[in-house]
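Incomplete set of chains, arranged as in the complex.
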Amino acid sequence: MHVVITDIERADPVATAALAAAGVATVHEAQGRTGLLAPRLRPIQAGVRIAGPAVTVSVPPGDNWMIHVAVEQCRKGDVLVVAPTASSEAGYFGELLACSLAARGVHGLVIDAGVRDVRDLIAMGFSVWSKCISAQGTVKETLGSVNVPVVCAGALVRPGDVVVADDDGICVVARDQAGAIAGRCAEREAREAGVRARLRAGELGLDLYRMRERLSERGLVWRRQQTDD
Amino acid sequence: MHVVITDIERADPVATAALAAAGVATVHEAQGRTGLLAPRLRPIQAGVRIAGPAVTVSVPPGDNWMIHVAVEQCRKGDVLVVAPTASSEAGYFGELLACSLAARGVHGLVIDAGVRDVRDLIAMGFSVWSKCISAQGTVKETLGSVNVPVVCAGALVRPGDVVVADDDGICVVARDQAGAIAGRCAEREAREAGVRARLRAGELGLDLYRMRERLSERGLVWRRQQTDD
């Protein structure tokens, strides 16, 4: 029942890099508003944007044993995704585990639980998105699994899927969709570049997106403020 | 039923500037501890203090269409106030809308829901107070209203009222009270300046505010710690 899957297939690195450049909001839109993790996960640092293949870990509540097991499965550029099987606010992860992952070139951690040693993590440039910050220690008593599909903060993450994370949150892209979604992100960004220039010049979205007619059809009425408003 | 009120009356700009200088905590006290929005709204940036007339937007949950409509009603110095008609954590607002508002000189956004592109918003100096940060996209399907009275994070905001926002949160001042409240803020600050100097010099609030007698009357007792305490 408890298993560690080794040698997982990972998403294409070129597509992954393109998704990192696009960022969470664009990726989320480009794949039809799917794949977003719940906004309760927040970065402990500011201004960082990463993407990498997921190494997934299913852990019991309050037990971080399997994270130690997962380290061995990580490669340069991966993102570790930790999902407790029940809600937990414990501090599963700290500076020593980060040293271990950094030594293997891991980009960052996404965890639906707590982390600690956050000052050290920030100082060493190890990026984390977590549910909370908590010094509460965990035990090493009960097995879980590594590189099985997990539900993390409400989203299904499969090993090797691309995890994109920045100040806006985290979005997951299926491994075999990475290239297609990266392409759609590029299209979206090209489209938005034109819109951005026009909006900055003062053109209204109402006109640019031709919204006025549809708004009126739906019944929207404009009228000047009167004294009794 | 759905309406956009144009050409709203705005609070006096001199009083508005004075309220900005006073800040949220002082304004809240000066108007008898009223007008405060719930503390779940937090700034995405640090160290910013603004005040401006409210352009209000009532939006359906998960639908940001009316924000596009509201942009046209905004002038230099306004603060956009967005209130969903039911609780929502969606990302109603991002960098493109901010470009549009910045082009019109809008000071900032107060929203009882989520925003996205926060790194870009901070980089461009557009100030935001929001319930959460979320990349979750919204639709443009259902009407709302612009410049009607709204309840935002538990406080009633009318179009043209002064919205004061800083690191402590957000406080709203009725349009026709702006001057009077600004005056009371000045009095309060003058009073506090004297108190501050004495407290910094080590004088106790107990003495300065003459609290000892009233405390004793109420029954407070001072006694030295004993071994069994």
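Going in written order, the chains are labelled A and B, and every chain counts its residues from 1.
Definition applied: a contact is a pair of C-beta atoms (placed from the backbone, for glycine too) under 8 Å apart; a residue touches a chain by one contact, two chains touch by 3 or more.
This one's a predicted model, so the numbers in the text were calculated from it and none came from an experiment.
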Legend entry - Number of identical chains in the entire complex, 2 depicted: 6
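As a convention for this text, only the chains that are shown with their structure count from here on.
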Legend entry - Rounded Å distance between chain A and chain B, as computed from the means of their C-alpha atoms: 30
Legend entry - chain A-touching residues of chain B, taken from the complex the two chains share: 1-9, 65, 68-69, 71-72, 89, 91, 94-97, 99-100, 102-104, 114, 116-119, 132-137, 140, 143, 147, 159
Legend entry - Touching residues (chain side chain A, partner chain B) in the complex: 24-25, 28-29, 33, 36, 39, 42, 46-47, 49, 166-169, 171, 192, 195-196, 199-202, 204-206, 209, 211, 215, 218-225, 229
